[in-house]
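Data first, discussion second: the structure below is written as C-alpha cells.
The complex appears here without one of its protein chains, the remainder shown in place.
Each chain carries a letter (A and B) given by its place in the written order, and its residues are counted from 1.
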Amino acid sequence: MSREAVTAAHVDSSPPHAGHGAHADAAHHGPVWLAHHFDTPAQQFDTAKIGMWVFLAQELLFFSGLFVAYGVYRSWYPEMFIAASRQLNKEMGATNTVVLLFSSLTVALAVRYSQVGNRKMTGRLILTTIGCACMFLVIKFFEYKHKFEGGLLPGRFYHPHLEHLVHGSPPLPDNTGSFFSIYFMMTGVHGIHVLIGIGVLIWVWIRNNRGEFSKEYFTPVDIVALYWHLVDLVWIYLFPLLYLI
Amino acid sequence: MSTAQHGHGLSHDDGAVHAHVSSVPFYIAVFLGLLFLTGMTVGQSYVDLGKANIVLVVVIATMKASLVATFFMHLRWDDKFNVLIFIGSLLFIGVFFAYTLKDTDRRGERDPDQNVHVWEKTGEAAPGGMPKKEHAAPASESGGSALPGAAGMTLPQH
Partner (left out) sequence: MAAITTSPAHHEEVDPNASYLEASKGIGNWLVTVDHKRIGVMYLIAVTIAFALGGVFALLVRAELFTKGRTIMDADTYNRMFSLHGVVMVFLFIIPSIPAAMGNIILPIQLGTKDVAFPKLNLLSLYVYVFGACFGIYSMINGGVDTGWTFYTPYSSSDPAHGGVGSPSAVLPMTLAAFIMGFSSILTGVNFIATIHKMRAPGLTWRRLTLFTWALYATSIIQVLATPVLAITLLLLTMERFLGLGIFDPRLGGDPVLFQHFFWFYSHPAVYIMIVPAMGVVSEIIATFSRREPVGYMAIAASSLGLALLGFLVWGHHLFVAGMSEYATMVFSALTFLVAIPSGVKIFNWVATLYKGSISLQSPMLWALSFLFLFTIGGLTGLFLGMLAVDVHLHDTYFVVAHFHYVMVGGTVMGFVGGLHYWWPKFTGKLYDEKWARFGWFFVFVGFNVTFLTQFVLGSRGMPRRYYDYLPQFQQLHQISTMGSWVLGFGFLVLGTMFVRSLIGGKPAPRNPWGSAALEWMTPTPPPLYNFVKDPVLTRGQYDYHLATDDELYEGYDDPLFPKRMSKESREAKARS
C-alpha cells in the first residue's frame, strides 16, 4: 500500500480504519511471538533490525575512543609501537583471527538455517560458535599470561623482565607501558564483549532448543548474530593494528 | 530514503517477514575470502614497507570488515537506512579521529613554550616523552626547537 493511499483521505470525521478495531476487542492478535504493540511480523522484524543497527553504531563509537587513543599514541611514538608490537605473539593472534572469522561464518549459517526453519542445524551451529568463542578466550588467556610473566603490563605496572622478552626484538623505550595500556584496554574491552556474546548465544541456543523459532520468527537469532559479527569486526582491526605493525 | 513508507504494517503487502536467504556455499566462499585476506595481512607483516605498512594493514582490514558487514551481516539486502546508520557512525568516528589528531599531531608548532611534559614537583621529565628526532625539522619555520607532538622532551632551562 502506498503512502498516498493513507494520507490523501478525508479531512474530518473519517470512519475508523478497517482492521484497526478497538483494543478491548483485539487486545492480542496474531502469533504468540508477536508483541502487543506491533501490527505485523514484518514491522516487528524491521523494528528489531533498526534497533540493533543503532545499537551497533553505539558499539562502534564506544570502541572508537580506544582507536583514537591508539592513533594519537601511535602517531606520537611510532618506534615505541613497533618495538612493543614485536613482543606480541603473532601466531596466537592470527589463530584467534581465524577462530573468530570461523565463528562468524557459523553464526551466519545459523541464521541461514533458522531462516529456512532447520532447528537442528541452527542449534549445532550456535554451539560451534560458542565453542569458537571459548577457544578465543582460552588463547587470549595464554597470551595474557605471557604478558604478565614478562611484566608487560599497563602504565604504572610496566616492569619488563628481560629474560621473558622476545629475542632479537628492538629494545623497548621507557614509555612502552602506554602501548600495553592501550593493548590491554582494547583487547580487554573486546574480551568483555566476547563474554557477553557467549551469554547471548547461550540464550538463543536455549530458546532455539525450546522450539521458539521458526521460518516466520527468527529475529533473536538474527540480532544476536549481528552482535557477534560486530565483535568479529572489531577484532579484524585490532589484530593487524596491535600485532602486525 | 525508503523508510518513509513505514507505518503500521504498511511496508509489506502481507506483513510477513521477507528476509534474503543466501546459500551455504556462498557463505563459505565469503569465509574463504576472509581467510585469504588474513593470510595476506600476516604475510605482509614480514615485509618492511616503512610507513606504507600501517596504510596497507588498515586497507586490508577494511576489505575484510566490508565483507563481513555486506554479506554476513546482510547489509547488501537490508533496509538502506541500516546501511546509513552503519556508514554514518563510521563518519562520526572519522570526525573524532581527524579532529583529535589535528590537535595532537600539530600541537606546539607555533609556540615552542607549549607542550613541555614536566613533572612540576621535581622538574624531571615524565617517563616516556617523545624520542628526539635527528632531523629537528620544523625548527626553522616555527622559530623554535619544539618538537611536534605533545610529549616533547625539551625541558625549560631554569
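Definition applied: contacts are C-beta pairs under 8 Å (C-beta built on N, C-alpha and C of every residue); 3 or more make two chains touch, one makes a residue touch a chain.
Note that the coordinates shown come from a computational prediction; the quantities given were computed from them, not determined experimentally.
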item	value
Contacts of the hidden chain among displayed chains	A, B
Positions on subunit A where the hidden chain makes contact	3, 6-7, 9-17, 20-24, 27, 35-37, 43, 46-48, 50-51, 54-55, 57-59, 61-66, 68-69, 72-73, 154-157, 174-175, 177-178, 181-182, 185, 189
Interface with the unshown chain - residue positions in subunit B	3-4, 6-8, 10, 81, 89, 92, 95-96, 99-100, 102-111, 114-115, 117, 119, 121, 126-129, 150-151
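One rule holds for everything that comes next: only the chains that are shown with their structure count from here on.
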item	value
Distance between chain centroids, defined by C-alpha means - subunit A, subunit B (Å)	18
Touch list for subunit A against partner subunit B, complex	1-3, 6, 20, 39-43, 45-46, 49-50, 53-54, 56-58, 60-61, 64-65, 67-68, 71-72, 74-77, 79-80, 90, 94, 97-98, 101-102, 104-105, 107-109, 112, 115-116, 173-175, 177-178, 216-217, 219, 222, 225-226, 229, 232-233, 236-237, 239-241, 243-245
Subunit B residues touching subunit A - in the complex, by the definition given at the top	4-13, 15-19, 21-22, 24, 27-28, 30-31, 34-35, 38, 41-42, 44-45, 53-54, 57-58, 60-61, 64-65, 68-69, 71-73, 78-79, 81-82, 85-86, 88-90, 92-93, 96-97, 100-101, 104-105, 127-131, 149-151
